[in-house]
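All protein chains but one are shown in place.
Each chain carries a letter (A and B) given by its place in the written order, and its residues are counted from 1.
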Amino acid sequence: MKKLSQKIYFGLIMGFLYLPLIYLIAYSFNDGKTSVWKGFTLKWYVALFQDSQIMQSLYNSLLVAFLASLFATILGTLAAIGIYNFKGGYRTVVQTVSNIPIINPEIVTGVSLMLLFTMAGTLFNFEMGFVTVLLAHIGFCTPYVILNVTPRLKRMDSSIYEAALDLGCSPIKAFFKVVLPEIMPGIFSGMLISFTYSLDDFVITYFTRGSKFQTLPIQIYTMTHQRINPKANALSALLFVAILLILILINIRNNKEAEKSRA
Amino acid sequence: MKTKKTAYPYLLWMLLFTIVPICMVAYYAFTDAQGNFTFDTFISAADYSQVFLYSLWVALISTFICLVLAYPLSFMISRCDEHKQSMIIMFIMVPMWMNFLLRIYAWVQILQNYGPLDTLLNFIGIDVTLIGNSGATILGMVYEFLPFMILPIHTVMSKIDNSLIEAAQDLGASRFYVFKNVVFPLSVPGIISGVTMVFVPTASTFLVAQYLGGTQFMIGDVIERVFQSDHHTGSAIALVLMVVILGFLVFMNKFGDEEAVGV
Partner (left out) sequence: MKKKLCVLLCLIIFVLPLCLSGCGGSSGGYEGEVNVYNWGEYISNGDDGTLDVIDAFEEKYNIKVNYTNFETNEELYNILSNSNSSYDVIIPSDYMVSKLREEGMLEKIDFNNVPNYKYIMDRYKTSSYDPTGEYSIPYTTCVVALGYNPKVLGHDDVTGFKDLWSEKNKGKILMFNNSRDSMAIAMQLCDPPINPGDETFTHEDIDRATEKLVSQKPLLKKYVMDQVFTEMEGSQAGIAPYYAGDIYTMMDNNPDLTYCLPEEGSNLFVDAMCIPTCCQNKEYAELFINFMCDPEIALANAEYIGYGTPNSGAYEMLDDEIKNCELIYPPEEYLDKCYTFSNIPSDVYVYMQEKFVKACSSSAEITDMGGETSADPKYTIIVCILLLAVIVATIYMLTSSIIKSIKNRGKIQKR
C-alpha cells in the first residue's frame, strides 16, 4: 500500500519533469505550425539542418565551450594547486572571491562584465563578440574546476609526491607522474561541468556577446521569441537525444569504475 | 607542488574579471552620466521596488513548492539500492541539461489558449486562462529549478545510514519521531543548499516572466530593459539585488553551519 502511493508520487514528479519534453519532441513531427496535429513529417528536421544560421551558432557554441572548458581547466587546476598551498586567512579570502561568479546572480555578473567590456572596448577600440564571450565563459567556468579539483588535492597523500622528489624526480616530472594522475578525475569532471555550463549559458552570453556573435542559446532565444517555431522543437528533440546518450555513457563509465574499485 | 605561484595567473584573472567588474557596477551606481557622485540613481531605482518585492515573493513561493515536492522524493530515492539511485538521479538530471529557454518554451506551448491543457480543461468544462499570470511564472520557475532542490537533498539523504533509522525504530521510536529526530536534522545541510540553489536564480532570472507571465515583469527583466537606455540606474538596481542576494547567502550559510555542528 505504502509502496503504491510512493510509486504514484514518483510517477507524477517524473511526468511533470518529462511531459513538456515529450510534448516538444512529439510536436517536432507535426506537419503544421499550431498545436493541432496535422500528420507526420520530418520537414522541420530538414529545415533545421539547412538553416545556416543555426548551424553557425551551433559551431560557435561548441567552439566557445571547448576553448572555455580547456582554458578554465588549465587555469583552474593550476589555481587549485596554488590555493591549496595558501595559508589560512589568505586561502579563505581567495576561495570566497573565487566563488563570487558562482553565487552572484547571473544577471549581475552579465551586466558587470558588459560594463567592463564596453569601457575596455572604448579604450582599446575593439567590439564585443567571440573574445568577450570566451573570456566571460572562462571566468564563470574556472571556479567549478577549482571546486572539483580541490577535494582531490586534499585527499591526496602528499608524501607520495615527496617520495618521488627523494627518488630523484624533478618537481615538474613529479607533478606529471604523481600528482596529475591522482587529481585527474577531479580535473575531468571539472572540465565536463565547464563544457556543459558554457554550452548552455544564456544570460552571461546575452550581455557579453555584442550584437553579431550568436551562440546556440541566443539562437534559440531568437527562434522561440518571435513565434511558435517547430524548428525549435526539432532542435530540442536532437538535444534531448544527445544529452541522454552522453549521460548514459557517463553513467555506464561510473558504474564500471565503481565495480573496478570494489574488485 | 609546494608552490603558490601557480595560483597567480588566476589571482590576476579574478582581479580583472571578478573584482573590477563589480567595482564598475558600484561606480556606475553612484555616478550620473557626467561622472559626478550622486544618489539620484537609487531614487530612480526606488520606482522599481514593487517589482523587486514581487520577484522575491515569486522566488519564495517557488522555493517553497520545490522543497515540498523534492523532499519526500529525495527521501524515497535515497532508500533505493545504489545502482537504482544513480539511474534515477540521471533521469532527473536530463531535463536539467536541456536549454532553459526550450523548457520554458515547452510550457508556453502547453499552457497557451487552445493548447493541449486548455483544450482538455475546456472539454471538462473548466474555462480558465492558464498563461499570462503569476501562477504560470511560478510553475515555470518550479519546473526550471526542481532538480536543483532534489539533487543536494538527495546527496545528504543517501549518506544517512539505514541502520540509524532501524536502530531508532528498534528502540521504540514512532515513525514520526524517527523523522523528526533522526532524518530531518541530518538532512538540514541538503535543504539549505537546495534552498539557496533555487532561491537565488529564481529571484534574479529573466525571460521566464516574459514568456509565461503577463504584463508583470521580474527584477531581472527590469535590469535588462533599464540597461538598454541607462547604465547608471541599471547598475543601482543590480547592486541592490546583489547585496540582498549575498546577504541571503551569508545568512543561509551561517544558519547551515550552526545546524551542521550537531551532525
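Annotations for the structure displayed:
To be clear about the criterion, a residue touches a chain if its C-beta (ideal position, glycine included) is under 8 Å from a C-beta of that chain, and two chains touch if they have at least 3 such contacts.
All values derive from a computational prediction rather than experimental measurement.
When the omitted chain is restored, the residue from B:68, B:167 or B:243 that touches it is B:243.
Interface note for the absent chain: among B:36, B:162 or B:215, the touching residue is B:215. Residue-level contact of chain B with the missing chain is found at 3, 5-6, 8-9, 12-13, 44, 46-54, 108, 112-114, 129, 131-134, 214-217, 221-222, 225-226, 228-230, 233, 240, 243-244, 246-248, 250-251, 254.
Listed by residue number, the positions of chain A touching the unshown chain are 33-34, 47, 50, 52-53, 63, 67, 71, 74-75, 78, 118, 121-122, 125-131, 134-135, 138, 210-212, 214, 222, 225-228.
Methods note: only the chains that are shown with their structure count from here on.
Per the touch definition, chain B reaches chain A in the complex via residues 1-11, 13-14, 17-22, 24-25, 28, 69, 72-73, 76, 83, 86-87, 90-95, 97-103, 105-110, 112, 114-116, 143, 146-147, 200-201, 203-207, 211, 220, 223-224, 227, 231, 234-235, 238, 241-242, 245-246, 249. Against chain B, in their complex, chain A makes its touches with residues 6, 9-10, 13-14, 16-21, 23-24, 27, 34-35, 75-76, 78-79, 81-83, 85-86, 94, 97-98, 100-101, 103-109, 111-116, 119, 135-136, 138-139, 142, 158, 161, 171, 174-175, 179, 196, 200, 202-203, 216-217, 220-221, 224, 228, 232, 235-236, 239-240, 243-244, 247-248, 251, 254-255.
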